[in-house]
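Notes follow once the structure below has been shown.
Removed: one protein chain of the complex. Kept in place: all other protein chains.
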Amino acid sequence: MTLAPDAARSTGASRSVRPRSWLGWAISTDHKRIGLLTMGTAVVLLFLMGILALLMRSQLAQPEQQVFSPDLYNQLFSIHGSGMIYMVMTPFAIGLGVYLVPLQVGAPAIAMPRTTLFGYWLYALGAVLMLTGFAMPTGAHADGWFSYPPMASSVYTPGNGTPLWIVGVFAATVGSLGMGWAVLWTALRKRARGMTMLRLPIFTWSMIASTLMVIGAFPSLLAALTLLAIGRVEPSVFDSNVWNIGYQHLFWFYGHPVVYVMFFPYLGAVGEVLAVFSRRRFFGYKGTVISLLVFAALSMSVWGHHMFATGQATNDYYSLTSIALLVPAGIEYFALVGTVLGGQLVFTTPMLFALAFIPQFLIGGLSGIMVGTPVIDYHVTDSYFVVAHLHYVLFAGSAFGLFAAVYFWWPKVTGFLLDERLGRVHFVLLVIGTNLTFLPMFWLGQFGMPRRVATYPEWAGFGALNLVSSIGAAFLAAGMIAFAMNIQVSFRRRPKAPADPWQGHSLEWATASPPPRYNFTPHLPLPPITSNAPLLDARTRQGQGRA
Amino acid sequence: MSGPVTRWCKRHPGAVVVGGWAVLNAVLLGVLTGYGESELALLLWAGAFVLLTLAATAVLVSSRRGPRELTDYGVPGDNGAAVVLTAFGLAAGGLMFVYSTWLVIIAAPLLLVAAVFAVRHRGRGGSSR
């Protein structure tokens, strides 16, 4: 491995630790290692949380089933939701930024590497603490991912599950905050010479918008958790409506922006994948940049739409801002669809996931306008309609973006290729499974099935649609097995990946796969930075030179 | 198109992005005030606005002190043992909320060792970030 000449100026006590040992990974301040640790941890947890979901679907497949007691079922949905949101989709998104943003802006390292490493470990320990709840005699946390008091107070949910959840989520959130701040600072202050703000790749811009929300909104969750912790010591706090509704404000002030933290980075990844495999420049770059920032600001203003049915929120305002979201979202769709419409499409696995993202996320977005409309929301909130909506956003949308990102950057990150055929199997199974699982839930909610029910009576008539949904979950499980096999095959056979297997656009494709410790070296120098797609520019110039 | 404001914005693009975004928040908060939302919700958002303003100021200060784009390619050291130990120590400390204060006998030594690592690291001229 060639080191940058500047590495000579590297300081610190790395002598005693061999870089390839496990300890070398655990304490390395290399942003690529921290990013990989974060994403690796998140993927392991993705499988685990998926298994919890399968257990739930097995209970709900038929009416009046008691595979698990209601108490255990409540733990399953609570840890599934908390895990997926706090420990999988958010950290993976930020971890992707930790890995890619320094490369994309042409920096040798992330700003504040120690803060980033600290953030990773707080996140990892937080995840472990939350899961430790299952080992407690009273079980894990069982009040859902938003844990409203007074239900989550020590009076109604005694035991150690909820305190462990509070500490775990708190730690993970502080960790995400630290990592997010480092990513933001890198994008704003560590750009290479010539990398102006309007030459940043669209993924880096999506990370800027996301991390702005992280610093604006995540502290509010810390405040909410602190309030909950105080209330567990002194439950009389929650005798007062002020703190019950106050908790909901604190929580959703974080809880809505985090949805976009779990969305923008994947949208950015999808944008890069679409542009590369459409063999053209990302269409509507400036409009997308502005819309991301406006989108992010509006997303700070919509939290109250989670509280329409509380009878204690100014519905008109939150409805106004929620519906206004369709403008920046529409601009982003204009760019995505426009990129494809004028492209020359190459159907690799990452491209397939990115293409499926477009219509599938759209279902989530369009149903989002419905739940943002008070007169509709009164009926569908806290029903399976919302479960369908949020899974279309987070699974059919964001998770497909996550897989597009994994397949796209895997060769860069590991230096090996993933198998395209297994990738396609993974993709097809996931598309079938996703729609089979989550589409029926829209009707279940319409017909009156509340969310978070451990079972439902036969006479309610929810049986058939729930069975379809559970069969869909089996397809999802099969798809994820194909994904796991693909990773395993790649590691075993180690098919060598070139530096730029896809004809990429941004700077990370200009260096080796995997990139050296300080990203760019005299042998792998930064190419001239001429736009948001410098490598595409270089290829165009070459083509013109030959012609 | 090259007034002093434009030039200033071009000189400090990062601060403009963060500051501009904070202002967008303030505008939306202003509209919410007109709808008569509860003080708690308004204060909450005002608090977030203050945080964002602080962030914008930090970026601006850094931008005024340093160049617009990176020129110093010096890189930090490769050993983050101190912060890893700190994370473990704080997690053990956090568990005091769940169990009891006896956990301090795990948390305190961890944090102490972390501090020693940090001091030694600094002594060798390492960065503290």
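Think of it as A and B in the order they're written, each chain with its own count starting at 1.
The rule we apply is simple: a residue touches a chain if its C-beta (ideal position, glycine included) is under 8 Å from a C-beta of that chain, and two chains touch if they have at least 3 such contacts.
Methods note: contacts and distances are computed from a predicted model.
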Could you check which of "cytochrome-c oxidase", "Cell shape-determining protein MreC", "Deoxyribose-phosphate aldolase" or "Amino acid ABC transporter substrate-binding protein, PAAT family" matches the UniProt name for the chain that's left out? "cytochrome-c oxidase"
List the shown chains that the missing chain touches in the full complex. A
Check the options A:279, A:421, A:494 or A:541 and report the residue that touches the missing chain. A:279
Identify the residue among A:358, A:428, A:474 or A:487 that touches the chain left out of the display. A:358
Can you tell me which of A:62, A:154, A:310 or A:530 touches the chain that was removed from the display? A:310
Missing-chain contacts on subunit A, rising order, are 70-71, 74, 143-144, 148, 150-151, 156, 239-241, 244-245, 278-287, 309-312, 315-316, 319-320, 323-324, 326-327, 330-331, 333-334, 337-338, 340-347, 355, 358-359, 362-363, 366-367, 369-370, 373-376, 378-379, 381-383, 447-448, 450-457, 460
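Simple rule for what comes next: only the chains that are shown with their structure count from here on.
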What part of subunit B is in contact with subunit A in the complex they form? 13-14, 17-18, 20-21, 24-25, 28-29, 31-32, 35-38, 40-41, 44-45, 47-48, 51-52, 55, 59, 62-63, 66, 69-71, 73-84, 86-88, 90-91, 94-95, 97-99, 120-121, 124-129
Across the complex, what residues on subunit A touch subunit B? 4, 6-7, 9-14, 17, 19, 26-30, 106-109, 111-115, 117-118, 121-122, 125-126, 129, 160, 163-164, 166-167, 170-171, 175, 184-185, 187-197, 208, 212, 215-217, 219-220, 229, 242, 245-246, 249-250, 253, 293-294, 296-298, 300-301, 304, 312-314, 316-317, 321, 517-518
